[in-house]
Structures are given as structure tokens and as C-alpha cells.
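The following block contains the structure, expressed as C-alpha cells.
Missing here is one protein chain; the remaining ones are kept as they sit in the complex.
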Amino acid sequence: MMEVCGSSNVTLREFGCEQSLLSRPDGSASFVQGDTSVMAGVYGPAEVKVSKEIYDRATLEVLIQPKVGLPSVRERSQEQCVRETCEAALQLSLHPRSSLTLILQLLHDDGSLLSCYLNAACMALMDAGLPMNCLFCGVTCAINKEGEIITDPTAAQEKESRALMTFAIDSTERRVMMSSTKGSFSVHEMQRCIAVSQKASEKIFQFYRDSVRRRYSKTL
Amino acid sequence: MAAGFKTAEPLEYHRSFLKENCRPDGRELFDFRTTTLNIGSISTADGSALVKMGNTTIICGIKAELANPTVEAPDKGYIVPNVDLPPLCSSRFRPGPPGEQAQAASQFIADVIESSEVIKTEDLCIERGKLCWVLYCDMMCLDYDGNILDACIIALLAALKNTQLPEITINQETCTPEVNLEKRHGLHIHKHPVGASFCVFDHSILIVDPTAEEEVLSTAQLTVVTDEEDRLCSVHKPGGTSLSGEKLQECISRATVRQREIQKLIDKVILSVKTMH
């Protein structure tokens, strides 16, 4: 098996974001990476069900809605990843005994879905104005048969790859908040993918900053 | 007094131990609990294993059934893993449909099976497009004391190695399968994936093989699965506080050692049964 070597495929597809696009949720965003697209909405802090109440912090619920049919075990596992990442980023102890609900609606899946979920979630949390310790972003890396790293792969590229890794990177120290992998790979390959994701995260955080700056450019 | 301190300030209680580089149960930070493995625990299953890691106990039973392969993959059988966390194993679980943790664990095990290629699904095909094996791998937790993912993987791997499938011949005239229960053969295990789980305490201290109590108090969890060639099958960190690449590397090193320990354990136990007959 070939080891990872440098390649020209290390690009992020064009990506876009729209915030506050829904009137009902307290914060909403849609995030597009190439053709992959996710819509996110946040409700809260609001009243919490007694059974879910936590005495020293807010209860965060993440719901992922697939396009066809009901959420399956795969969605549950993705929900867990997104929820625990958000829990680490949010300052939940500022809103004890209250509920936060984050809903992610899949609009189109063309690869790198989990990273798109994470990005949409972060934008929606920002739009809701919830206090956070840091921002986070998701980056998916695929390693293809030739051993090259492809960032932000499409569905076709994902199918062709022999390993797939999604990392959530935090904005303060650029460390790994979440990691979810598929396929087998060597330690070197993983460390290289982490390093690439950290580089890619800078572009995404810059995009976050630009879009927020643009958004508040007229309210001053 | 100490019990009171533990109940009132569980985090402080754990911190006071971690400061001294040890844990309340006497382990060092990178020590696993004693792992006990028993295979063939369920005589009625096609393969089974019981794993105990400290108090955490997982039993895995494998049931093989004949089925038709799917149209998309006519030359493949399938493996259906399921992790059950019944109310029996801990007061934190309620009766009823599986909760998020059980579902996430099932998905994780399915991912590990697929990523590590522990069994090639092509091996489960009996006749292309007509007949294949389905392996139902049920992992049930009998006592929950943290780190079920590691225990599940060991139980699954040992149970798969313990599985004996009957021989199937297809009667050419009637086109019906005939099962020869007398003649059985084992499965071909391609890889030996073994997991090592870690917890992060106070955003910086890493501990291995967390108990249920430590899991609750930790700020992040991480599971690394490696195989005998030191390749990674899964680096699963569902969120929590962030870790640097260096820290992850430490975990991976520990996981590879663990893989060798457990593979040796499984091999030896399997061998002990074989020599007995």
C-alpha cells in the first residue's frame, strides 16, 4: 500500500453560508460545501423537561433529520458527535436548568456530510448568540487508493477512498475536538490528515469571520 | 468521611488522586483493569465469549442464519452487530427501546467491523446471488462500569474466533440447502482489531480504561482501535475538549501495546480450548 504523498487535490470546494434565514428558530444557518448542503436551527435557552433537566448547566439536544424516512442508527451516532462537540464549545453552565435544541436538516448529501453538519451547527449557534468558549469547524479528509489526501471529498471521491476521517478543529489552539474515521490507515497518514485539517480550518475560520463581519457591517 | 467527600465533591476526590499520578482504585493512569476472557460461554450459540474488565462485563453471542444476499451485493453476506444496554447492567438505563448510547455503540462496532475487515463479507457467501450467511452478533452488557466499547470489541473478536459454522451443501435437484450440523468449520479472521479507550480529565490529564464514575466526570472520551499491523481502524472521539496531535499519538502508542496484550490473550484462550479436546 502506498503512503501518503503531497498532492494537488488539497482544496476545499466552494462553500457558502446564510444566517438567520428562518423566522421561527432563535438562530439558524444553512451551510453549503460544493453540493452538500445542511440547514441548522437553534432554539433556546428555553424551558426544559423535568426528566432532562441538569441542575448546573443547560441540556443540549441535537436532532439530525435525514431527507427520506426517519433517523436511523447512523444519524444517532452523528448526533452524538455533533452534540458532544457543541457541548465542549458552548458555555452551558451560564444557563442552568434550561434546554437548547439544535436541529440539523440534511438538504443534499454530496460527501463530507459530518463536517458540513458541524459547520452549519457552529454558524447557527453563532447566529443564536449563545456564549461559547471557542468556535469549531469540521474538515473531512479522504485518502484515495494512490495514497493522496483529498480534503472535502465529494460522494464519489468518498466511495473511491480507502480511508475517511472527519475532524472538528477548535479555533483557539487548532486542536482536535472530534474525530470520526472509517477504513484503516497508518499513524503517519492520520497525523498528516490532522495537520492538513488544521491548515484547512484556518480558511474556514477566516470565512466565519468574514461572514460575521459582513453580517454586522450595517448595524454599526 | 472519605465516602462523604467522594459523594459531595466527586471531581475534587478524583483530582486528589490524579495529582499523585494514580487513581482511586489503585491503578496508574495508563493501566487497564484486569481483563478476563471466557469463550464458549453460551453452548447454544454458534460462537460466544464473555469479557470482564474490572466490573464491566459483556457477553457476546453469535447466531448464524441463512439468508438471501442483497441485489446490490450478490456475493456478500452480512454482519449485524447490536449492543444492548439493559436496565439490568446499570441504574442509568431505562427499559424500552435502545437509548442513544446503545445505538451509538452499535454503530461504532459496525464501523469497526467494516473498517478493520475483521471478516470479509465475501467469505460469508455460500452461493452467489442465492444464499449467504448472516451473522447476528449480539453484545449484552451484564454489568456497566465504564469502557464498554473496549470490552465489546474483545468479546466480539473472541466470539467470532470461537464461531463454528455448519457445512452447507446445495442439493442440485431440489435447489434447497442442506445443513450438515456434524461438520463445522471456523471463520477466517483476517484482522484482530482491539480498542483502547481514554478519558480526559480537567482538559489535560489522560487516563486509560475509565470506570463509569470517571466517564461521567471526564471532559472528553476517546477510543483508538488498532490491528496487529499497527494500522488504525478507528480513532473515535465524539467531541469533548480538544486534544493535540501529540496527545493522540500517546494514546495510539498505548493502544498498540494493548492490542498485543489482548491478541495474545485471545490466542491463548482459544488454544487452551483446542488442546483440551
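Think of it as A and B in the order they're written, each chain with its own count starting at 1.
Here is the rule we use: contacts are C-beta pairs under 8 Å (C-beta built on N, C-alpha and C of every residue); 3 or more make two chains touch, one makes a residue touch a chain.
Note that in this section contacts and distances are computed from a predicted model.
Trainee: Mind telling me which option in "LSM2-LSM8 complex subunit LSM8", "Exosome complex component RRP45", "Translation initiation factor eIF2B subunit delta" or "LSM complex subunit LSM4" is what UniProt lists for the chain we can't see?
Mentor: UniProt lists the chain left out of the view as "Exosome complex component RRP45".
Trainee: Can you tell me which of A:Ile54, A:Val73 or A:Ala195 touches the chain that was removed from the display?
Mentor: A:Ala195
Trainee: Tell me which stretches of chain B touch the chain missing from the display.
Mentor: 1-3, 5-6, 24-27, 31-40, 52, 54-55, 57, 143, 245-246, 249-250, 252-254, 256-257, 260-262, 264-266, 268-269, 272-273, 275-276
Trainee: Since one chain has been left out of the picture, which residues of chain A touch it in the full complex?
Mentor: Within chain A, the residues that touch the unshown chain are 4, 6, 10-25, 28, 30, 32, 34-35, 37, 39, 41, 43-44, 46-47, 63, 65, 67-71, 99, 101, 103, 105, 107-108, 110, 149, 151, 187-188, 191-192, 194-196, 199-200, 203, 207, 210-211, 214-215, 217-218.
Note that in this section only the chains that are shown with their structure count from here on.
Trainee: Of all residues in chain B, which touch chain A in the complex?
Mentor: For this pair, the touching residues of chain B are 100, 103-104, 106-108, 110-111, 114-117, 191, 219-220, 222, 227, 230-245, 248-249, 252.
Trainee: Within the complex, which stretch of chain A touches chain B?
Mentor: Touching chain B from chain A are residues 73-74, 76-77, 79-88, 165, 168-170, 173, 175-187, 190-191, 194-195.
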